[in-house]
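The complex is shown incomplete by one protein chain, all other protein chains being positioned as in the whole.
First chain written, first letter: the chains are A and B, and each begins at residue 1.
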Amino acid sequence: MDDIHFEQVDRVDALGKACGTTEYMSDLSFPGMLYAWFVRSKYPHALIKNVDISRAMALNGVVTVLTAADVTGFNGFGIVNPDMPVICGDKVRYIGDTVALVAATTERIAEQAAALVDVDYEVLPVVDDPIEALKPDAPKLHDKGNVCLHTLITKGNVEQGFREADVVIEHEYRTPRQAHVPLETESGVAVPEADGSLSMYAGSQYAFRDQLQLARILGMNPRMIHVYSNPVGGGFGGKDELTIQGGIALLAMKTGKPVKVFLSREESLVSGWKRHPFIIRMKTGFKSDGTMLANDVTCYEDKGAYTSLGGPILNLALEHASSLYRVPNTRHEGWAVFTNNGVCGAFRGFGVPQVLFALESNMDEAAEQLGLDPVTIRRKNVLHQGEVSPIGHTLRTGVSMDLVLDAIEKSELWQHREEYKKTDKPWLRRGVALALAPQGAGLGLGIPDYGGAYIDLDGDGSFTLRIGLVEYGQGTHTGFTQMAAGLLHVHPSRVRIVAGQTEGSVDAGPATASRSMYTASNAIAAAFRDFGVKVAGALAAKYHTGADAVCEAKDGGMTTPVGFRTYEELAQEFSQESPLRWEGYFVWPTADREIPGAAGLPHWIYSFAAQAALVEVNTLTGETHLLRVATALDTGHTVNPQQVEAQIDGGVAQGEGFALFEDTLISKGQVRTRNFSTYIIPTVQDVPEHEYIILENSEGTSALGVRGIGEVVMVPIIPAVALAIHDATGVWVRQLPSTPERVYRLLHPGL
Amino acid sequence: MIKEFEYHAAQDLKEALELAEQFGPRKRFLSGGTDVTVRLKEGLVTEDVIVDLSHVAELRFVREESGVVHVGAGATHADLGASPIVRQHGHALALAASRVGSSQIRNVGTVGGNVANASPAGDTIPALIVLDAVVSIANRKGTRDVPIIDFFTGPGRSVLASEELVTELYFPVTGPGELTGFGKLGSRQAMTISTANMAFYFRIGDNRRIVEARIAFGSVAPTVVRAHRTERMFCQLPPLLSWDAIRGAAQMAWKEVAPIDDLRATAVYRKEAVVGLLAEAAYEALASCWHER
Partner (left out) sequence: MNVKIKLFQDYKQYHDTPEYELELPAGTTAGEIVRQLGIKGPELAYLILILKGKRVYDEYVLQDGDELVFAAPIGGG
């Protein structure tokens, strides 16, 4: 199927989104709908002594107020460990925690009622530093203590490696608590149906898991819960876990009325999931020719209050802590530690941006000390297919570290970097640096990773593709359409998609982990094969053509043993069969051996990108502008070049935000950056010019050769920006975001 | 939650002043609304009457008469940034207005609102100060004029009485031999509250020296401040383009500002940054008339 042709079309969702006609779940209204308000904790850490709802219930327009006792099923949620209460009963662990839920006839009344819920707290000391939280006498957030997960992966002997090293680089790095800030905040409507079932309309990244989490909370049969989660107004990982769904589901089932909530930006920034800040201590040893000998890494992941995906994120970070470089001796240790600093969960990159900022920085510093250039030292160490990774598994699938490195070296920006660095202002300095990254794709070993797709032939000869994977802005639905159309030999306009709903689409796993395009390529191809087989079988039965008849898609129809048939003709021919549905299922390949002590590791397939950045630093103020970026990316097989470039644009902007602007500041458990005037994301004025270099090293385990690229495009840009600041000014950035004041203080250490 | 309030949309200046008198301290004016609506959402508006000035067309103008530029309080930042009069005769003000918020904010936010708000971070204020602007203030009985440097009494506070309204700002035209400029430090390129801002005015004498200088800094004191000692340093510069000399003169600003630590930056960094803002903008402006030896 490598010769498949992908017809290029505009984004299938472009017109509706540009014109504002697309209905997001947060746009929906239902007759008799009530409005929810989440009563949030006043304190980041406290015991709940009493909750009095009488004043709130007495307010005209209030329909119900729920407390922990009203949770009908299991009062907890969490993808890995359901330790986050839907409504806290005895304890709160961050200021976004819910202590009661209000439903009222208007949003205003609901908010007023929330202020009338009287909660008696016994305030506990705030735990706000993950390293302090590990000490034996630290106050405990959970009964089991503050350690969410501890992982240690070792290979070889790092001490031996350091003894043999000519240069050893050792530093501590810190990374920000980045917020996802999707345009559509956490929102949705829960609708109780006449048959006792519940419909949940809420944009999220995995309807089929939401269904089970809601079943657990409500104590209901999952098949009595219908989840509609597509389209999503931006996710980036922040809607992988449940957000508001549990609360509005309880309210809807209690009141028998549809219940809606749409969080304000302020409430979203205070209560929502964030990227885990990491403190990384990394010691890396090199020989004088640049060969890496050892890497000793300790990561402290600020977990926030509840588990969610903190474990897999820590482990993916540790998997990547030495990148895919040839390091014979490694010691990767990590601690995911509970604190009262909000809640952290999945976020594009999933731990990899944090550790590669540290590693690529140590790499450039070693190169500088050894008099090597940044390309040479990396080329010396990149791994190839068939070699053993730094955590000890053999790389069986394609490895493109060398390809993206070669391509970024040949980029216009890197080739002409000395010219780009010229400036005639005495106070300005420009620098160029590069970095590269692998990003493990899929869910990892030990986690069933699978996906299905249905292709329905509709009566008019067009097709409906049914697949669980949602569109939250990535452009995947355009890609799915092109893949299905390419296999079927029809124009993509003949394929429509039904996605992200437990009724009418099929479970294909979460839209996370750079897995959507890859999973869909295999599930759709499997459904297409089923299509050919079933059509051939049906024709054989009808026309007695023999059992070995073969059908092939061609020119808007199929060649069959009884001649060419258009899809319209086939639809008519088999119109009695209902539905005309073909099914495809796919299971991800995984490693045959796990990494001991590290659940989920290793990953089997990787994405690869290298990026170079040109920055300009104002030495008078520390302001840093990212002027130009070159990206070399291996797509495996490009389905839609425009969407690939758009993913690069978005990834670079999000990486730039991580590197220069974004951080949720929390002090003593209170969020200080509650809106967009203090939580700073780049605007269109801040994003750079781009140079795109697209490589196609086909991924052999995809029926169509594709790799996921959604995450890796934001990773190398982060160290590249930090290292370009070094190239410009000579200072090493160890803490991100690299705000003007931070850069200024590095330039003037005595200040 | 936005609280409930009484709302009046004034159709002309006369009605606005009547409403001002009627409601006195109970009312808050809203012009472009770019600040008031944010404060309403944050629960920071104590008044319970909003008087909307955005329909008062007679306050929206820019004109030049007899060597004086008149800017109506209702002129938007976009108006100022695009006005040939302001660009030519009050360049610093055009630059400052162009750095406010974003296009959307500049299309509705007004210079009158920026001044009356009296924020120490207001971007047009240092520019108006170095242009020696005068604030025209009206109430139902008449008008009075206040030099802008005397207008502000503290953060968010001014000499405006509750029944008064800023109607206009006016300043003498700048011409050949007069340089003005503006600089701003924020957390990104647009949509950013100034961490520090700065405007300057230099009059170049026959000997090409600076014979008169006015320098103002914002976000580094309870109100926007003039930096008189720094101005004298610039007047002592030899007329040669020297980065070190210009930076040295700007260094005096360190002693003339009294910033605070807040979420955006620390005080000591703000002091350093205003020196940089001034040095950078002054160097660029003086490069047009001075040359390196």
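To be clear about the criterion, a residue touches a chain if its C-beta (ideal position, glycine included) is under 8 Å from a C-beta of that chain, and two chains touch if they have at least 3 such contacts.
Quick caveat, the model's predicted, so the values are computed rather than measured.
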| item | value |
| --- | --- |
| Partner chains on view for the chain not depicted | A |
| Sole residue of A:227, A:441, A:713 or A:733 that reaches the chain not shown, by the stated touch rule | A:441 |
| Contact partner of the left-out chain, one of A:215, A:591 or A:706 | A:215 |
| Identified contact with the non-displayed chain, of A:109, A:279 or A:316 | A:316 |
| Contact residue for the chain not shown (choose from A:510, A:669, A:682 or A:710) | A:510 |
| Residue numbers in chain A that touch the chain omitted from display | 73-74, 76, 79-80, 82, 206, 208-209, 212-213, 215-216, 219, 222-223, 240, 309, 312, 315-316, 346, 350, 440-444, 446-448, 450-452, 506-507, 509-510, 512-513, 523, 583, 585-587, 600, 603 |
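In the analysis below, only the chains that are shown with their structure count from here on.
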| item | value |
| --- | --- |
| Touch list for chain B against partner chain A, complex | 1, 38, 102, 185, 187-193, 195, 243, 263-266, 268-269, 272-273, 275-277, 279-280, 283 |
| Residue ranges of chain A in contact with chain B within the complex | 108, 111-112, 425-427, 618-623, 625, 661, 665, 672-673, 676-678, 680, 682-683, 685-686, 739-741, 744-745, 748, 751 |
